[in-house]
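With one protein chain withheld, the remaining protein chains of the complex are depicted in position.
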Amino acid sequence: MHIDLLNFNIKMKRAQIQIGETIAVLFVFFILIIIGFMFYVKVIKDNIDIEKEEMSQLRSVGISQRIMFLPEIQCSEDNIIIDNCIDILKLDYAQSIMKENEIYYYDLLEFSDVNVVQIYPGEAKWNIYSRKTEDFSSKFVTNVPVSLYDPASRKHGFGVLTIETLFK
Amino acid sequence: MINKKAFEIQFNWIFVLVAGAAIILFFTVVVIKQKNVSETSTKATVLKSVEAIITGAGVSTDTTNRIGIPSSDINVDCGRVSIGEVSKQYQNLILFAPSLIKGDKLITQTLAFSTPYRATNLLYITSPQLRYIIIGNSEIAKYINKSMPAELKKEFYKSAPEIKNSNNYRIRFVLFDNIIAFPKALEKLPDSDVTAVKINGDNEKGTAEFYQKQGSSWTLKDTSSYIGKQSLLGAIYSDTFEAYECNMQNVFSRLNLVTKIYVERTKRLMEGAVTGSQIRCNQFYSNALTQLNSILAASSGFSRENINVIAASANSLAGENKNAQIYSCTLIY
Partner (left out) sequence: MEILGLAIVIVLMLVATIFVVRFLVLKSPTEYRKGFVSSELASNMLNTLLKTAAIDCSQLTITELLQDCSQARSITCDNGEESCQHTESIAKNVFTQTLDKWSMQYEFLAYTDPKSPLIKLGKTCKAEKRSKIFPIPISTATMYTKLDICG
């Protein structure tokens, strides 16, 4: 009877040790899984940030391109578009039209500030679109040298199209 | 004793089973989540491509591209492009496309909408898996056939042929003469998959009747109008009357804004042309201003009456611009 009880106690202890061992292995296994998962999440988060930055850059390029090709400001000669050229007669009125229809142009130009600065001859500035947000995470400024065409004198001046794009 | 040993062994098995099940469950959940994330990410990538195409369309005209994308079903609505649950909303999108674009390739085309000055670019997107059947013997039928990209699955017939089913997900008939009898081979297809547009008019303007399959016949959905080859192509690529009207309304909104600028520009040109040889220019500008004002008024809404006004004014305006060119005046556009 005494020996039976002893055997039972020994077996119980062995079984407990075995269960304890399995629990310890599982614990280590899950710890490793959690560490791996945290690392994975960190990597994914970093990649999302990188992609967000790339997306913002692409959107900024897209907005800049859209502005440069707006029929509202672009020069044309018998409906043939002249690249990198802004018609200053159109520009004078485009700034008020674009301000009056800010919501319409928001679809094209999002949160941005678009200015045309005349550098030669003399100095002048036109703000053609401005819709800013305080709550932005990235900001890009693109400067594009443009010819400023005066249809009245049929002469070109030198200007810079400054496009500031803001992204949340 | 035996019972206790059996209990010990069974408990060990149950423990292993529970732990194993927990591990399998954990990984299954991770895999399912990852699969969903990956699918959404693919859809977002395709949507990004479509966005890039839309941006590109604004800056380049008269281009045709064939673009590879991951195989997807793109739904195009009025001002909305969506792939599954991922979608992008636009306020004034000008995109003529069938309501469903299927497959791993997109065919895009861009054309400038000019009346006669460029107001905006029109973007057309379709799938090479969509079948276009053009039937007509007129000059405009041949012209439209030539204007549609060669990469499309298009067939051109002078008169109604015997149509066979070649298992395309959608079929679009473009009819220039009379409406044809509904092809027997296509009767079993779902009603929404077979549509037709019947064109009455010329290169300049006309009407477009939108038909849809209903059982074994055609049913006229509605009639709209077009102005110029560019909007005619829009009526061909859009498979519903609503989508076409929505896009044309957006085109007219933009035309209205651009015309306002041309009106003011022409006024300024007139003010500057008051001396010497410029007086003749003043006359051209004055005539042009009348035409521009009539385009401005007519571009307030897309309708057949307004199209007639714009088409007539555009012709006169082109004439005034030609006169300005002949007399070395600053051009109107």
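Just so it is clear, A and B label the chains in written order, and each chain counts residues from 1 on its own.
Operating definition for what follows: contacts are C-beta pairs under 8 Å (C-beta built on N, C-alpha and C of every residue); 3 or more make two chains touch, one makes a residue touch a chain.
All values derive from a computational prediction rather than experimental measurement.
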Message: As a test of the contact rule: which chains in view would the missing one touch?
response: A
Query: Out of A:I73, A:A94, A:I128 or A:V146, which is the one that touches the chain we can't see?
result: A:V146
Missing-partner contacts on subunit A, residue numbers: 39, 42-43, 46-47, 50, 53-54, 57-58, 60-61, 64, 84, 119-122, 140, 142-147, 153, 155-160
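Heads up, the rule we're going with is that only the chains that are shown with their structure count from here on.
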Chain centre separation (subunit A, subunit B; CA means) in Å: 27
- request: Spell out the part of subunit A that touches subunit B in their complex, as residue ranges.
  value: 4, 8, 11, 15, 18-19, 22, 26, 29, 33, 55, 58, 62, 65-66, 68-69, 71-72, 76-79, 81, 87, 89-90, 92-94, 97, 101, 103-104, 106-108, 151-152, 154
Statement: In the complex, the residues of subunit B that touch subunit A are 1, 4-5, 8, 11-12, 15-16, 19, 23, 26, 48, 52, 55, 58-59, 90-92, 114, 116-120, 253, 257-258, 260-262, 264-265, 268-269, 272, 321, 325, 330-331, 333
